[in-house]
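Everything below concerns the one structure shown next.
For this depiction, one protein chain was excluded, whereas all remaining protein chains were kept in their positions.
This part shows subunit A:
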Amino acid sequence: MANDPIHQFHIQEYFPLGQFGGMEFHFTNSAFAMGATVAIVTGFILLATSKASLIPGRLQSVAELAYEFVANTLRSSAGKEGMRFFPLVFSLFMFILVANFFGMFPYFMTATSQIIVTFALAMTVMLTVVVYGFMRHGFGFLGLFVPHGVPMAVVPLVSAIEIISFLSRPISLSVRLFGNMLAGHITLKVFAGFVASMASLGAIGVGGAILPLAMTVGLTALEFLVAFLQAYIFTVLTCMYLNDALHPGH
């Protein structure tokens, strides 16, 4: 059981929350991980900004770094107008980043390794894009799907392809984050499992176990990089999609 690489993704129900609409809801380890993530992010920001001073302390510097990082990303891809979405983008970035890093703790659930969580995040982004796009541009938002300079005869075909391409965005956005976290954690667990099973073979096994151990150490470092990078990629793509809502172009 200890060597089962999938075991870490099992949902464990801690206690029932009650029934809503004929479905039973439980407080699970995934819910706990997400709750802890939100608590940590909120606590960190509150703590860092509680004693706001002109010369920032250590915590405040970190918070300012995070703010500057996300703000620069948003400004560079969605322009100054994009800053109205800053709360959403910053929350998404911090949530994914902290959830990914939480997953690096042993015995801790990686909330972002579940497709339903990442899909919910992606749908939040896409619904924001669609709702805001229609609110701001009315039906002009649909200009996104009708490229200029295309002969009338093929416009229906091109529009259909563009619409499918647009609808596939939340899926690719969520699958990318989910796939990276899932694959990374499984790889890590498989190599760690090699260490355990080789070491149980005796003296030669222990000697041989050094190789997968070194690999595990390397992969752990790589996973930390991936955890940050995936949060960043999600943020960048969010900014690009929000740019669509602001400037559907026509």
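Going forward, a contact is a pair of C-beta atoms (placed from the backbone, for glycine too) under 8 Å apart; a residue touches a chain by one contact, two chains touch by 3 or more; residues count from 1.
Quick note on the criterion: contacts and distances are computed from a predicted model.
> Given the options "Periplasmic binding protein domain-containing protein", "ATP synthase protein I", "ABC transporter permease" or "NADH-quinone oxidoreductase subunit L", say which is the protein name UniProt records for the missing chain.
In UniProt, the chain that is not shown appears as "ATP synthase protein I".
> For the chain left out of this view, which of A:G82, A:G103, A:P212 or A:P248 touches it?
A:P248
> For a quick check of understanding: of A:M123, A:I171 or A:A199, which residue touches the chain that isn't displayed?
Answer from the full complex: A:I171 touches the omitted chain.
> Which of A:L47, A:M83, A:V131 or A:A160 sits in contact with the chain that's absent?
A:A160
> Who touches the missing chain here, A:P16, A:G57 or A:G218?
Here the residue in touch with the unshown chain is A:G218.
> Which of A:L121, A:L144, A:M198 or A:A227 sits in contact with the chain that's absent?
Of the candidates A:L121, A:L144, A:M198 or A:A227, A:L144 is in touch with the missing chain.
> Under the stated touch rule, tell me which residues of subunit A contact the chain that is not displayed.
Contact residues on subunit A toward the absent chain are 143-145, 147-149, 157, 160-162, 164-165, 167-169, 171-172, 175-176, 179-180, 183, 218, 222, 225-226, 229, 240, 243-244, 247-250.
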